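Removed from the display is one protein chain of the complex; every other protein chain stays in position.
Here is chain A:
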Amino acid sequence: MQALYAQLLVGLINGSFYALLSLGLAVIFGMLNIINFAHGALYMMGAFVAYFLLNLGGINYWWALLLAPIIVGIFGMILERTMLQWLTGLDHLYGLLLTFGIALIVQGVFQNYFGSSGLPYAIPDQLRGGMNLGFMFLPVYRGWVVVFSLAVCLATWFLIEKTQLGAYLRAATENPTLVRAFGINVPRMITLTYGLGVGLAALAGVLSAPINQVRPLMGADLIIVVFAVVVIGGMGSIMGSIITGFALGVIEGLTKYFYPEASNTVVFVLMVLVLLVKPTGLTGRAA
């Protein structure tokens, strides 16, 4: 039983990465209608930016949490301005192919220069060590990841669902022409939204840098699972992707305990089941 509690907690930790990443994807899909396959590569860039900030600029983890999402977000906005914006109104497939291509190029460039084994990034001193919870030894850093990402997820949800700005955004997806008639610069808003989604990915990258190696393929390994999370949660649903992210982390954690061999397939099995029963995803509305 004790072991089970520990697995649940570990599942929540992984779930926070799934939630942060799928949230970014959901925001981008909801507002831009683009299936952003470059998300994994941008997550990886977040981790690399944190590494460079520390090793070249001597800028510590805490500043990296702020700066890396901004830097990668700007990179994302440049992508949106120069490439993605031309895809408005086209079939989803074009966005998917373009972003997938971008992901391959970015990963290829990083792998070319840094190899595949990755670079070390240490846990910040303030978050070292761990606590004994009785049923498990919880590293402080892991606890921090859960709390921080939960806070970021809820803040994003609040921003989009409960504020004036979020209302403009949601309106712009429904009817961009009408919103423009009110004097709102819709293309700029879309660019900023893409930047926000990308920033969330980069933030997840910074959070994961001290846990995993900073590797060019870290995103490629994760992104497929995250897409499954988004599909299960319902494409474009903000709360759906947050809840599904955490829930799937837990389910995956339990699988690692009861039948570890299936731990990297369980998410996809669930995806198939959900698609069979409710093709719009758990919280998705019919298109």
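Here, a contact is a pair of C-beta atoms (placed from the backbone, for glycine too) under 8 Å apart; a residue touches a chain by one contact, two chains touch by 3 or more; residues count from 1.
Basically, contacts and distances are computed from a predicted model.
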Seminar exercise, completed: Its UniProt record identifies the chain omitted here, from "cytochrome-c oxidase", "Acyl carrier protein", "Fe-S cluster assembly protein SufD" or "ABC transporter substrate-binding protein", as "ABC transporter substrate-binding protein"
Problem set entry | Per the touch definition above, residue among A:I59, A:L97, A:L119 or A:I243 touching the missing chain | A:L119
Exercise. Considering the whole complex, which of A:T173, A:Q213 or A:T280 touches the chain not shown?
Worked result: A:Q213
Exercise. In terms of residues, what is the contact footprint of the unshown chain on chain A?
Worked result: 2-3, 6-7, 10-11, 13-14, 111-120, 122-123, 130, 136-137, 139, 141-142, 211-213, 215, 217-218, 221-222, 253, 256-257, 260-261, 263-264
